[in-house]
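Before I ask anything, here is the structure I am working with.
Heads up, one of the protein chains got dropped from this complex, but the rest are sitting where they should.
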Amino acid sequence: MTDNSRPARPVMLGQNQYGKAENRVVKITRDGATHHIKDLNVSVSLSGDMDEVHYSGSNANVLPTDTTKNTVFAFAKEHGIDSAEQFGIHLARHFVTSQEPIHRARIRIEEYAWERIEAPAAGSQVTGADEARHSFVRKGQETRLAQITYDGERWEVVSGLKDLVVMNSTDSEFWGYVKDRYTTLPEAYDRILATQVSARWRFNWSDDGQQTPHWEKSYEQTRKHMLQAFAETYSLSLQQTLYQMGSRIIDNRDEIDEVRFSLPNKHHFLVDLEPFGLKNENEVYHAADRPYGLIEATVLREGCEARIPVDLTNL
Amino acid sequence: MTDNSRPARPVMLGQNQYGKAENRVVKITRDGATHHIKDLNVSVSLSGDMDEVHYSGSNANVLPTDTTKNTVFAFAKEHGIDSAEQFGIHLARHFVTSQEPIHRARIRIEEYAWERIEAPAAGSQVTGADEARHSFVRKGQETRLAQITYDGERWEVVSGLKDLVVMNSTDSEFWGYVKDRYTTLPEAYDRILATQVSARWRFNWSDDGQQTPHWEKSYEQTRKHMLQAFAETYSLSLQQTLYQMGSRIIDNRDEIDEVRFSLPNKHHFLVDLEPFGLKNENEVYHAADRPYGLIEATVLREGCEARIPVDLTNL
Amino acid sequence: MTDNSRPARPVMLGQNQYGKAENRVVKITRDGATHHIKDLNVSVSLSGDMDEVHYSGSNANVLPTDTTKNTVFAFAKEHGIDSAEQFGIHLARHFVTSQEPIHRARIRIEEYAWERIEAPAAGSQVTGADEARHSFVRKGQETRLAQITYDGERWEVVSGLKDLVVMNSTDSEFWGYVKDRYTTLPEAYDRILATQVSARWRFNWSDDGQQTPHWEKSYEQTRKHMLQAFAETYSLSLQQTLYQMGSRIIDNRDEIDEVRFSLPNKHHFLVDLEPFGLKNENEVYHAADRPYGLIEATVLREGCEARIPVDLTNL
Partner (left out) sequence: MTDNSRPARPVMLGQNQYGKAENRVVKITRDGATHHIKDLNVSVSLSGDMDEVHYSGSNANVLPTDTTKNTVFAFAKEHGIDSAEQFGIHLARHFVTSQEPIHRARIRIEEYAWERIEAPAAGSQVTGADEARHSFVRKGQETRLAQITYDGERWEVVSGLKDLVVMNSTDSEFWGYVKDRYTTLPEAYDRILATQVSARWRFNWSDDGQQTPHWEKSYEQTRKHMLQAFAETYSLSLQQTLYQMGSRIIDNRDEIDEVRFSLPNKHHFLVDLEPFGLKNENEVYHAADRPYGLIEATVLREGCEARIPVDLTNL
């Protein structure tokens, strides 16, 4: 492990990044007796002049991952958390502008939604309507995602979600496909279509001169369009549904140029009840785990470049 | 492994049960164009004259686990799924009454809730209000639980839920506790109280002569009382909150005699921001994973016997 | 939530327990340059005079869960960790004897095994044989389990393991079973038998006057007998294999009186290759996830009482 062996070694260092992952920060904002909550999981990833720490172990250019963790918590106080995206922008800018050796910061955030616990009926003897002002139940549906990247000049913001499970119990068919020696699947003219949506969408906001999107409203509207496109599409293939979901977003949200989906086909197989003398008229299904079809694609605005990595949404 | 070695062997068989676990049955009911969905995970467990299959491998008394799976799917057609509890009652009765060697059946069910995808605004050009009639998004909050046990004479129904995450962002204190040599915890006068509720409640319905509870309404009301008790309790300890949650159910739901809780204390630690020259006024918290406090207790109606096993809710 | 409502409320408190769960303690012991490692996940559960903390929130009898955590780490230094069982005995005794309100302590421990990284061949130019003295790779097979309970007089130690996956690729049949209206399963005369062993065994050591078992050797031998019984049993049913595994332990390990198994039948279905003009001669299998058969039973020494709860091994 002697240093002098290095010059002779024909081994190069490629892309590298480091930071503290999965900082679980919860921010409570008190608006009088009414509290608001932001619940994030923040991962920091920094790149720059980092050859030496790999070659010799010198940490002279290394801001410790522990410090990046501290910064996440301190910034929750100093800047608040208006949105995951805005919080990530504060963090990324800080690391790139305050540390000379750091040339690029990527902040990844998961956000967990909470809703207020329903207050008891007005006539309740136990309490007034106030209690629910600081009482929450985790929504537990999709996990919201944001990835903010900054290189000192340009921004890239990719938002998204995962684990949103949806189902159409009809209006889905699958037929007219290629048949080869290994094909046994019968055609289907009325099937369940269900998937667990993993989606990422890229904003066209990229420099500080442009006005930033309204991140919260954009998320809510994008999610709504995606769900409605899923619900409204009479589907001949999951690919067709995917494309409709993506194009609905591009059509309706000017701030978004590109969407990437990874859609597992959560198979619901019609159970054969004939052996029991019963007829299954699209009523009883077996929800299978593995294997599952997996449909992945990018949908993007004409003239735009695809930049969301194919492997970002790895299952 | 010869049979004749058995008489000499001083080894006994104790409690035993078998069946097919985790049958994922989805039932679609069509009410014209409007569909309804029940999404269950059903586990069957049977006991009875089963010594021989353990001693010699003779399956003469064994209804195959594969058959119990088939029965689950066939019964979804034959009886429908009004509620998880009612479905379990059909299954348990069937196994005990139709198979002479089977003396006891226990059916465990997990239920996953779905809600309809919101229909687009009336003025939408793309579609009418119809689409959402068969389009669903998984609610993704708690998992509902039911356990139905039948021995040919008496019924025991234990319902419940797991993975319901709740938080009060204030109105929780913790002080006045025992201090020993290993105590370092400072007292807290305003802390976050958060937990992931795992609860089981036992119905006093136990024989066919009694009227069965309204299972769906009972679940909805029990959940509501539990959540509101959590929200309304000014808490000096998680034990106190637990007791309030349990007694609120016993007080309000006559059909329930006993409740068992397993409540992990999901610690949210106030982050020390002093080193950065900042003051953390109950704003920024670190949500910790492990270790966690774990508070478990049974709350029951006076005069009733506790029957929910302590280990049923193992984390 | 006024205290005076309590006397009138017909709600009782049943079994209750509390403590800090999942304390991840790693102990390094240095024997010169050679290090040894114990890697545990320790959960503390205490019971006693705890009514008041449930009724009024008074913590006067409550040793904080944070203190139980501190005690785990302090005891790793003060007593070392000879074995999970011995460590649990130290802890349980401490809580019951040092805290008057605490009448019973239950310590649950998971243990993760590590093995040394193989040292490079003697001729290596880079290094001597020393390095592996403090370099480990996690074994990653089963998780070892121990549960120690003490009430001030008697001890109960239940050890065990989970997630040990085993397979016989032949010497398993399944036929001669009951056939009812819902039975479609064909009989099998040569099938794969695979399971993921979850087992708990109870020691007959119960008071301080008796000599304690050699916990480490007992675990190693029990595991070995269990594996060999699995391997050597020509199986007509998984129940038969289970009984052989249990009785092999009872026969060979005098310190153990009772064993409880929870054995999922990890189905490996022979794939039908006929449609492709191929014959599957017990070669190609599909490893299924859900549903799975689940076989559970207690095997115990004649004359002994079964004490391991049926629900301890809940999947």
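Each chain gets a letter, A, B and C, in the order it is written, and its residues are counted from 1.
Going forward, contacts are C-beta pairs under 8 Å (C-beta built on N, C-alpha and C of every residue); 3 or more make two chains touch, one makes a residue touch a chain.
Given the structure is predicted, the values throughout are model-derived calculations rather than measurements.
Trainee: Identify the residue among C:138, C:154 or C:214 that touches the chain left out of the display.
Mentor: C:138
Trainee: Among the options C:154, C:179 or C:286, which residue touches the chain absent from this view?
Mentor: Result: among the candidates, C:286 touches the missing chain.
Trainee: For subunit C, which residues lie in contact with the unshown chain of the complex?
Mentor: 23-30, 35, 37, 39, 70, 73-74, 76-78, 114, 117-120, 126-127, 131-132, 134-142, 163-171, 192, 224, 227-228, 230-232, 268, 271, 273, 275-276, 278, 280, 282-289
Trainee: Against the chain that's been left off, what residues of subunit B make contact? List them.
Mentor: Touching the missing chain: residues 1, 126, 181-182, 184, 275-276, 289-290.
Trainee: Using the touch rule from the top, list residues of subunit A that touch the missing partner.
Mentor: Contact residues on subunit A toward the absent chain are 1, 9-24, 43, 45, 50, 53-67, 69-71, 74, 98-99, 101, 174-180, 182-185, 232-237, 239-240, 242-244, 246-247, 250-251, 258, 260, 264-265, 290-304, 306, 309-312, 314-315.
What we mean here is this: only the chains that are shown with their structure count from here on.
Trainee: For subunit B versus subunit C, which are copies of one sequence, does the interface use mostly the same residue numbers on each side, meaning over half shared, or is it different?
Mentor: same
Trainee: Which chain lies at the heart of the structure, taking centres as C-alpha averages?
Mentor: Checking distances from each chain centre to the full centroid gives B.
Trainee: Find the geometric centre of each of subunit A and subunit C from their Cα atoms only, then give the gap between the two centres in Å, rounded to an integer.
Mentor: The mean C-alpha positions of subunit A and subunit C differ by 37 Å.
Trainee: Where the centres are mean C-alpha positions, what is the separation of subunit A from subunit B, in Å?
Mentor: 29
Trainee: Out of subunit C, which residues touch more than one other chain, so two or more?
Mentor: Residues 1, 182, 184, 290 of subunit C each touch two or more of the other chains.
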